[in-house]
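Note that one protein chain of the assembly has been removed; the remaining protein chains are unaltered in position.
Each chain gets a letter, A, B and C, in the order it is written, and its residues are counted from 1.
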Amino acid sequence: MIRVQLDDFDVGAELARLTEGNHAVGGLCSFVGLVRDMAPEGKISAMTLEHYPGMTEKALADIEAEAQSRWPLEASLIIHRYGRLEPGDRIVLVAAASPHREAAFEACHFLIDYLKTKAPFWKLEDTGAGAAWVDARDSDDTAADRWRRPDDAAE
Amino acid sequence: MIRVQLDDFDVGAELARLTEGNHAVGGLCSFVGLVRDMAPEGKISAMTLEHYPGMTEKALADIEAEAQSRWPLEASLIIHRYGRLEPGDRIVLVAAASPHREAAFEACHFLIDYLKTKAPFWKLEDTGAGAAWVDARDSDDTAADRWRRPDDAAE
Amino acid sequence: MKVLYFAWVREKTGRAVEDMDLPAGVATVADLIEWQRGRGGGYADAFGDDKAIRVAVNQTHVGKSHPVAEGDEVAFFPPVTGGAP
Partner (left out) sequence: MKVLYFAWVREKTGRAVEDMDLPAGVATVADLIEWQRGRGGGYADAFGDDKAIRVAVNQTHVGKSHPVAEGDEVAFFPPVTGGAP
């Protein structure tokens, strides 16, 4: 399941719903991304997440489908917020449930790495020095590339 | 923080408490282990987790301290239940929070892999054919060994 | 053709979306970027550094050699920065 929303989400409720009544699930791995108060450029007071409505949903659905095709998952979830967020606020929740813990871990890790380089979101940080768009990091491409398979086309 | 308890836990509340007010946290990875209704021996109706009070707490505290020493963590958590559990019930929750997602993922993965081979718990499964103690799996030793460092003593 | 701009590309062009006819001589994303640069002002600024721009055609990431056609939805934006640190 994927969702793109302005509002916060309830991590416990989302995770409980994901495995409810499914007794084939042995492991549920989840990851929550939060707004930090420090950026490389200094203290941040808030950030605004812009996204591309339509393409965002499509990109997240593609990433989830890819995870489902690679690992034996019983359930998966991507929720990503947009709009204005403050330090400590939740940005994103990804989760994967599987009979075995390894598959749950790998799929969850894949979801957040892929999302980071493929989902059309952009962060504008408010620092003491004014608002600045966050630059993409090479390390994020490296993290996503680790999940690339030999038969994937280069981009 | 570590806890060994008979009762269920509230995943959302535990995770929220872990990062509350800490704006240095950028990523929170968690893993929930659940009782499956299938064992290699067939359908299971329930299981009972026995443990070694005293040593369990010590083992979990050691595993958590090891994770804290290896990764730059802002917070970590291990909660493990004992007693009678049914399919769908939560067994264990581990979580790690860090400024960066990679550290959160690795530390969380380490916690559950190490716990699996080092914490003194034993599962007795009730199947149609009667109650049977679960055998340890070689694959769990392999999973734990992956976190071993060159200077670790062999056991 | 529907053209969308996001993040600092949007700020520099001064618009989020515009409808346009496929310009004469434009067959690929690279052609369209060159054409945008030729519009001058904020467009020249936004499209000045080809390497800093990412493109989606019909809501799918594409390379600069990808074709563009009348009726396409084309979006220009910086490398994405969602998710977690």
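One rule holds in what follows: a residue touches a chain if its C-beta (ideal position, glycine included) is under 8 Å from a C-beta of that chain, and two chains touch if they have at least 3 such contacts.
Source: prediction; values computed, not measured.
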* Omitted chain - touching chains that are shown -> A, B
* Structure fact -> Missing-chain contacts on chain B, rising order, are 31-34, 36, 49-52, 54-55, 58-59, 80, 91-92, 112, 115-124, 133-136, 140, 155
* **Missing-partner contacts on chain A, residue numbers** => 26-27, 99-101
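As a convention for this text, only the chains that are shown with their structure count from here on.
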* To do: Identify the chains in contact with chain B as well as chain C, in label order.
  => A
* Which integer distance in Å separates the CA centroid of chain B from that of chain C? -> 48
* **Whole-Å gap between the CA centroids of chain A and chain C** => 25
* What positions in chain C touch 2 or more of the other chains? -> 83-85
* Multi-chain contacts in chain A: which residues touch at least two other chains? -> 31-34, 36, 112
